[in-house]
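A single protein chain has been omitted from the complex, and every remaining protein chain is retained in its original position.
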Amino acid sequence: MAKGRVVIDVERCKGCELCRPACPQDVLFLADDLNSKGYRPVILLDPNHDCTGCALCATVCPDGCITVYREIPAKKAVREPALA
Amino acid sequence: MAKGRVVIDVERCKGCELCRPACPQDVLFLADDLNSKGYRPVILLDPNHDCTGCALCATVCPDGCITVYREIPAKKAVREPALA
Amino acid sequence: METSIIIAGFGGQGVLFAGQLLAYAGMDAGKNVTWIPSYGPEMRGGTANCTVIISDQPIGAPIVAQPDVAVVLNQPSFDKYVNLVKPGGLLLVNSSLVTSVCGRDDIQTAYIAANTLAEEAGNVKLLNMALLGALLARRPILTLEQLEQSLVNHVGASKAHLLELNKQVLQRGYSCQ
Amino acid sequence: METSIIIAGFGGQGVLFAGQLLAYAGMDAGKNVTWIPSYGPEMRGGTANCTVIISDQPIGAPIVAQPDVAVVLNQPSFDKYVNLVKPGGLLLVNSSLVTSVCGRDDIQTAYIAANTLAEEAGNVKLLNMALLGALLARRPILTLEQLEQSLVNHVGASKAHLLELNKQVLQRGYSCQ
Amino acid sequence: MSKKLMKGNVAIAEASVRAGCEAYFGYPITPQTELLEYMSERMPELGRVFLQAESEVAAINMVYGAAATGVRVMTSSSSPGISLMQEGFSYIAGSDVPAVIVDVMRGGPGLGNIQPSQGDYNQITKTAGHGDFHPIVLAPASVQEAIDLTVLAFDLAEKYRTLVFVVVDGAIGQMMEPAELPPMRELPSGRPDWALTGAKGREKNVISSLFLGTTELELMNKELQAKLAYIQANNEIRYEEYMTNDADLLLVAFGTAARVAQTAVQHLRQEGLKVGLFRPITLWPFPSRRLTQLTYLADTFLVVEMNAGQMVHDVRAAVHERVPVHFYGRMGGVIPMPEEVEQKVRELMRVVPTEDDVQTHQFPVKPQAAHEFLRM
Amino acid sequence: MSKKLMKGNVAIAEASVRAGCEAYFGYPITPQTELLEYMSERMPELGRVFLQAESEVAAINMVYGAAATGVRVMTSSSSPGISLMQEGFSYIAGSDVPAVIVDVMRGGPGLGNIQPSQGDYNQITKTAGHGDFHPIVLAPASVQEAIDLTVLAFDLAEKYRTLVFVVVDGAIGQMMEPAELPPMRELPSGRPDWALTGAKGREKNVISSLFLGTTELELMNKELQAKLAYIQANNEIRYEEYMTNDADLLLVAFGTAARVAQTAVQHLRQEGLKVGLFRPITLWPFPSRRLTQLTYLADTFLVVEMNAGQMVHDVRAAVHERVPVHFYGRMGGVIPMPEEVEQKVRELMRVVPTEDDVQTHQFPVKPQAAHEFLRM
Amino acid sequence: MNPAVMTAPNETLVYARPQSLADCYTHYCPGCTHGTAHRLVAEVLDELGLRERTILVASVGCSVFAYNYFNVDACEAPHGRAPAMATGIKRVNPNNIVFTYQGDGDLASIGMGEVIHAAARGENITIIFLNNATYGMTGGQMAPTTLPGQKTSSSPQGRDVAMTGYPLHMAELLGSLPGTAYSVRRSLHDARHVIQAKKAIRTAFEVQMANKGFSVVELLSSCPTNWGMTPEQSLTWIKEQMVPVYPLGDFKV
Partner (left out) sequence: MNPAVMTAPNETLVYARPQSLADCYTHYCPGCTHGTAHRLVAEVLDELGLRERTILVASVGCSVFAYNYFNVDACEAPHGRAPAMATGIKRVNPNNIVFTYQGDGDLASIGMGEVIHAAARGENITIIFLNNATYGMTGGQMAPTTLPGQKTSSSPQGRDVAMTGYPLHMAELLGSLPGTAYSVRRSLHDARHVIQAKKAIRTAFEVQMANKGFSVVELLSSCPTNWGMTPEQSLTWIKEQMVPVYPLGDFKV
């Protein structure tokens, strides 16, 4: 399995939670605190490095809060374009 | 062949001549004179009693100028309703 | 000098064009002119008339209550304008379609069988030219030549073949008593 | 006597209803009242506030530049109204969401942890009741009983089961220092 | 009946129901929408007609159709929607059918915003469409008055076979106030004899604004003008005065601006300033004559509006140059505060010229440089 | 160039082409249609845009779109079509884009008829849509002037980023007169920097009339009002005077009515009556100041219009009560005859009160009975 | 009634002007089939006994005076808005029979929104839609129904579909909406087709009488004046040019 990582723009996130059921690895959770807009944003909690960088979360996020990275497998080090 | 007769409201007639080609018996003609609106109306010229009262002329007349009568055959003297 | 002319008849009798021709000729002769039409609701047939003013001065109102000249091409127009022509004015009647006679003695009247005259010349549609000719004979606001020149200048190419006939009818009208 | 009250917060905090309840109670108590809302562009979330005026006289302007009382449920509202409250007026702060402290000494200020208080009572959504209770304790424009009665009169059947809880939170707010 | 706490929009809706409105056609637009929503529930309940039209253009023409059948009918909208209805208004005026229109005005021009405004004054009072006509325009300043004038609107519309507008700004539409509703009227059993109901046992009726001949159309217009003149003369002019008896300075305002002005009067009176308020209730016909009379009393007028100065022209036309007419206005959905009006009055009563009324003169004293107004 | 005999409609069309109009969107309506028809031939010939829209509402929004790209764009219509465009006008005004509108006015209200009229005066000058704004309104009285003012309209629209109307009545639209066309202008090579052209190598541009916050919308309105004030002050007021020097009685009229009035002046002068004519060319901004000055000269004003009396209110507002302002109007598409105006003037100069101006007072002296105006 | 109708004892009256048609002269051009359409509608109203129940909504176009030409209660709607006006009438007077009479400019251009929404609502009204491929009344400009290549006064080079788009097929479009109960296209170019058109008009009114919803009959109609043809040529043009583009048929029955 590829390893991945997501960064969530917590100030932009409205806590709609649509990314959570979209994530096959179940590594997204609501934060405890509110952001400055009064929403509880989603954060990545991925102690076991389960995130695969599949970008399904980003695909459904209405607010474009999620940036997705994937580890480059040793053999293939060229950068891919953004999700087609 | 049934015998028929048409009466043309010459003041209403605009001389468009659409009734003429519609008439299978060719008994409709343009008058020589103009009516008060400046049109040459159509008139019935039927010396041989060719008109069958088929009402095709009336069917196509845009101005509803034509009234159509048909002789009642001896056996059937009830009045028919207007063209269906 | 300012002359106001109303030309009135059925749509299709060439009323508007006759007026335009006068206006063109007036303009070509360096005068001020206005031409303004008015129609009924009908697209074909119905009534049509236009008012032409030809003047040495700038023209104010382009419409007039009492024209100097009325050219009436049909009965309704006769009925409408017979009493409106200005005293001393001219009423020109297309006697082919108008049966009435003007009872006024304070205006000049002329009866021209314009339909017949044009038909005889070869095209009944030119009845308007016959009347224009008759008008110029009675009111020399423009010369016959000026009008003919305007015909040449402003008749479209598509109608050029009719030019000669137009001129002929114009002349016939001019010489018509 | 005329008292003007602004209640301000996020949409969804029950700001408008709290204002309406005051207006109902004022009306039931035979006073003149007005209630007027104002919103931001958001359908959900965003800012919302309302102005309530309760008066013995007919009420002119339904809006005020400087309220007698401001109830602020979130930080932006605190920032907006802290300096607008009329000298001698009252600023009621939901300290659960507002961290700032008022620096003025010409007005009365009270900090109520309304979220906490309501949550403890069983429903965080009733934070507005907590603040209304605290308001009446400080400005006896109406009695607690009058407000409770209005709750009974004007809360729809669908929410009737929440009535008791509403009253409880109201009372807690009332007795809250 | 006892008082209920009601939003202006809802109060107008229920008032129209009780006044016998048999059909409502409308299209959602803030800040009017509660009116439509209320009707969507209420009208079917009573077996009456509610229909959400596909647009304001359709709505006004549905109103036109229903009006032609002689029933009491209404629509409501807000400024951009009112613009779209102008052709329909003109047809309605041109064919003498009664209809009631509610305009809950918002900030313009264009999409503007959804805040309270009085920017439609000219568009409605000067002629709500092409051609020569004026609707009767009623401008309530409270929820109670909105109710009362809505009922009156239906009665006037029917009496004169004319368009009647009830115009409020968004504040009155959105505001809750205690108010009393009138009793429910019985619906009439028949229809007026000019109405379209099917030509059974009578000559056919025709509702049309087409008069092809100039003579006919001029006649129609003369009759229409005579009707308008009759309305002006027939006690249909309404206004309210507050402390005008001994006023040195007269505030003139309608709707919410008048409420603000009234508060200002109260405050200023406490300061000992003799200020009064004149509140036109009918914006058309405009209470010009009374304003003219008031020039013999007050020696300064101050018009307060929630626009760039529209009614002020009617006030000036009534007052001529007998007294100076000043203007204080806020635009863009801003409701002026009593304090602002008070400040302005204080300045005027000390005869200090201010920026604001310079701005509304026909010829500004200091023309501004081009770059000052070009908004990029 | 020499003079050509041209219809007003066609002359306006060709003038707009020569003024650099790059796009025309319109919808047929009498008595404006020749303008559209001419453009349908002419614009494609030049590789410019002609599009017959599906409606007036679509047409004005196509104009709005094209205007937002910074090209010179025009539409034309007649009264009912102008009503339908009101929302669009208001958006255009609210977003400061330039556009030229031609209104060839016909008889109203409603469908009315297709004869010449001046019944849109209020609808256009007072505010052509909801909210506070005025278009610049140019009113030619001859075919030549229609040409000249059409060119000016484009220049003013661009200069002030505003709506400019050229308003004529159907008579000027339909009339032929000799006139001279201006030379063909070259089209500009670029677009203004606020225009929508794609955000290449610059910040994006936005054209919008939405200002959600009251502060922003008020600011926008203040800027708009400042622009309007600037236009008023910036020599954009135009008018013409004819024999006003020594006039005792001043006729005030625009468009065709002014031509009629001019003929009347000529006739009356022959009778020795000192009559002059004041012809506003800009209906907005209105030449109020000059009219005020003229009250020191003439002691009676007579406004002649082809409507029920619309501009007369602006004249009265300018003149106040310094001199009596009378009105003579014809409606329904009737063009008044010089003789009627002359008769009226003769009456006035002998100070005989007449029926007609009674009718146009705010409060008719003798209210008419209800049955007199109810047209069945 | 018409003085012409004087039946001799041995005769039967086969055809007479219908009662629902007003006894007045129309302003239509000679040979214009607007007149034919009027007559057919009037005959149907007579036959179904609807004259005294019917309300006509006339539209803006050559048929603008239709309210004068029918012996029924009538009104005249703003250009394109007849379906909205008819909706207003029908909703408050459900027992009346309400129909609009609209041209192609009126219905398919400016009035597109109103007619689609009336159909979508299944408004129980009848629409008589005259398609003559042009704006007759204003002098023959291009309509949305103008044929590709057809010269009109606003498409002087002939309609260029690349610039001005494709003819709109309203009977099909309206027929595709679930609220539409009846949508057909007929033609008025000869006696046989006139008779078929009349049957369709009759069915449309019967659909309304049965409260089945929206009904529309599109009629291909002539405009000799603006087409620049004789009346007879116009009928041939309908047959040869229009029918191929606008196939006759039933699109919803």
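Letters A, B, C, D, E, F and G mark the chains as written, and numbering starts fresh at 1 in each.
Everything that follows uses one rule, which is that contacts are C-beta pairs under 8 Å (C-beta built on N, C-alpha and C of every residue); 3 or more make two chains touch, one makes a residue touch a chain.
Because the structure is a prediction, the values reported are computed rather than measured.
Engineer: Among F:A13, F:L35 or F:V63, which one is in touch with the chain left out?
Structural biologist: Answering carefully, the residue with contact to the hidden chain is F:V63.
Engineer: Can you work out which residue in E:E37, E:D155, E:D248 or E:E339 touches the chain that's missing from view?
Structural biologist: The one listed residue touching the chain not shown is E:E37.
Engineer: Can you name the residues of chain A that touch the chain not displayed here?
Structural biologist: 4-5, 7-9, 11-12, 14-18, 21-22, 37, 39, 53, 55-56, 58-64, 66-72, 79-80, 82-84
Engineer: When the complex is taken as a whole, what residues of chain F touch the one chain not shown?
Structural biologist: Missing-chain contacts on chain F: residues 22-23, 25, 49, 51, 53-55, 57-59, 61-69, 71, 73, 87-88, 91, 95, 196-201, 204-210.
Engineer: Can you list, in ascending order, the chain E residues touching the missing chain?
Structural biologist: 27-30, 33, 36-37, 40-41, 44, 51-52, 54-56, 80, 110-111
Methods note: only the chains that are shown with their structure count from here on.
Engineer: Can you work out the whole-Å distance between the CA centroids of chain C and chain E?
Structural biologist: 54
Engineer: Between chain B and chain D, what's the gap in Å when you average each chain's C-alpha atoms?
Structural biologist: Chain centres of chain B and chain D, defined by C-alpha means, are spaced 87 Å apart.
Engineer: Find every residue in chain G that makes contact with two or more other chains and list them.
Structural biologist: 29-30, 64-65, 76, 78, 137, 139, 224, in rising order.
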